[in-house]
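Selected chains from the complex are presented in situ; the others are not included.
Chains: A, B and C, in written order; residue numbering restarts at 1 for each.
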């Protein structure tokens, strides 16, 4: 009755998922921790009490004692390993992005459709964040009227690793692309990209994007990977009758030294720990029920399609149309 | 390796605990749902997939297939059933209050000490609430200097059931008594009670208490069981160098109709859902480790002792000394 | 058509008033700046363009070229100089407290009544603070239901001058005594005083007071003259249906160094600058209209009466009844 899980990748994300499943998610057994670095796999496995370690992900996926797979390997392996899961008919929760290439995303979609069963969930965990869910519910209630705009702000203290100028669009922005598209229920049609400093902007400069949707809404996104002051994700949905802001979890207000302050986290984990927990609970529940939850391979494809257009807009300084294949009926 | 749990009481609290254990807590099996009302036990058991139902709590506690017990029966049964758990050498998480009589609390303490093993945890879940924990950590860090005062506010929309004037002190205030004592690390020495309306106050009028601790701190507590506007628990710890306020979880700020607002819950559940989850996780972990977590029978006794003094202060209009037995070494 | 004003006292308060009248209040001419320290009077007069300086306050008050008087001399001179204004039939705005002795307050009331005309306004400027006014209006609207409690917090960074333990009650608390009495529209009947540290509290320890009113409301007041973290005055009015908090002016929220913060002022001036301006405008308007505004000598007496009872409560550790003469019809 318990799901035997293989976690592929024992880095920061994989380790966090392993701890989360072990300590806070019922109905799952950590069968395998797999990492190319055997010592790293072993360290995580020991900490969480996993049954086995492995270093060959394809074998780990095929293993008959594994019922489901979580992929937290480096980005370039996301799509190939997802394809391996589909080949093995194993349900998979793959960290975002599915791929930085739409072509590869389409390959995953085709494989999944051929397999005839929804097996792939993408780790766009914000769809499970209580604040985003609250605002989506408020919008659905009609209280705000029709949605007009969604203002999004994504700020990191500092770039996580080596900076390249498209990273903000390809790596951080997909969370915003996906959650805004999910919030508004409409696909993007165009994207314009601006940067302070323009063409001479340093690689770490913020990126400011304005997107239009098929439903006529505007989405603007600041991605600021060198924001310095804290990890801060904000959003305001503006409707015809009113608006709503996301609130991040804050535990205390402190009065000290002529300031009243609350604290920003240094990275995403304190902000989204509950979203990950709910995502993973929902994923397990979907395995039992057979009803998919969260973001599909199609959603992963859509986020990548707009990121590709965004990189083109950044390079050319022009508004770029977002091109999609039509949504396959399989993902309706 | 999984703990087989009996839940005694299938009312609101028992049902909530059952759902929580079933859906969000790994390492536990719902063995028995026990309630004097068999249909109620059955309804909860069906919803959460428990193995058995029962209507005799003593038998359910003794059952060899039960490893641990959660007591969520009506208040008068808390102490007797806790004694039954001790008799059966079963670890027990008992909803607060342990008893409204210090005599009965002492009986539990004596039984537990005779048994020679810490078996009892009291459901003062606020000790696991992330906001209270954050402020306790901040205090421990020295940033606020020495604690001087703790201002506490506890407000309900409306009395949960038939009002009697001491209820605010015996039923709602114990949460405040316990969490402030835990926060400050000091026992109460006196309590004064005030009410708007004085001696003629309606039964549902707020109660305002001022307590002194052995460490020389002041704790003031407003318990307002007819606050009408929402369920609202607040606290501010004042130290020599600064102060800190609890923040309650808020998901969104909404702008609508000339107001900017956030929402209050109607009852305690949305406010403390995370505290319950963490409490129950910690309890299970303590069963495995053998290291007690949370509030002990001694803590339950202390909360009851101050409530008894509070009722006397309410009746007499005078400041009343809080009398304790000395803390047994068993609870050091 | 312009009021020729004498300001008695050229210290911090007198200098602030002089600047305020000169720069931001129409309809007034600064006729005289009077201070025992002639150089200090001269410095202020030069800065604000006053016509004369003086060192004899009684003469300055009698001066035929003076139409009205603002008293900002040290506290012990408030009542004697107010009496001099009454003797000269000059309207006077006297800084609080009118006196620390009820006997002296009564002497002022008697003199004013004998003169047959309301001449005295006490500088309880909080009655003109937009936030207090907003909450009083909200209460009057009925939206909050009947008032039950008023929670008040008054915090200074550090004692302004030499500390004595009754100072918090006699010097800072009168603002709270007056504004809560004005807010609730009811006189005090009793006061209880608590301190962290109890009888051994250092002179600078906070004082926590609980007062009952004739209308059956509770007022609790923390006066914390060594609060360290900032100048912070807060208040929450609790009614049967809801509650309202004062908000202090805040200009910006700053995100820096893993904190989101706003700034506390170091003293009362930034917090209450608007209250002083509105008070002084209203006072001038009342001179023209003949309709008294703000706090009267009676209000000054009432604040002193409760402060006297508070000091007795502090000394004895007992609840002390607040004794009043009956309100004279002259002050109805």
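Just so we're on the same page, a contact is a pair of C-beta atoms (placed from the backbone, for glycine too) under 8 Å apart; a residue touches a chain by one contact, two chains touch by 3 or more.
Note that the coordinates shown come from a computational prediction; the quantities given were computed from them, not determined experimentally.
Trainee: What is the copy count for the full homomeric complex in this file, when 3 chains appear in place?
Mentor: Assembly-level count of identical protein chains is 4.
Just so it is clear, only the chains that are shown with their structure count from here on.
Trainee: Farthest from subunit B by Cα centre, which chain is it? Let me know.
Mentor: In terms of C-alpha centroids, the chain at the greatest distance from subunit B is C.
Trainee: By Cα centroids, which chain is closest to the centre of the whole protein?
Mentor: Of the chains present, the most centrally placed is B.
Trainee: So what's the Cα centroid distance for subunit A and subunit C, whole Å?
Mentor: About 57 Å separates the centre of subunit A from that of subunit C.
Trainee: As a quick test, compute the distance in whole Å between the mean CA positions of subunit A and subunit B.
Mentor: Computed from C-alpha means, the inter-chain centre distance equals 38 Å.
Trainee: Could you pull out the residues of subunit B that touch at least 2 other chains?
Mentor: Expected reply: 241-243.
Trainee: Give every residue of subunit C touching subunit A within the complex, in rising order.
Mentor: Result: residues 157, 229-230, 232, 255-266 of subunit C touch subunit A.
Trainee: Over in the complex, which subunit A residues touch subunit B? Could you list them?
Mentor: These residues of subunit A touch subunit B: 22-28, 130-131, 133-135, 138, 143-144, 241-247, 249-257, 262, 281.
Trainee: For a test of understanding, state which residues of subunit B touch subunit C in their complex under the given definition.
Mentor: 145, 148-149, 151, 192, 194-198, 200-201, 205-206, 208, 210, 212, 216-218, 220, 222, 224, 226-229, 238, 240-243
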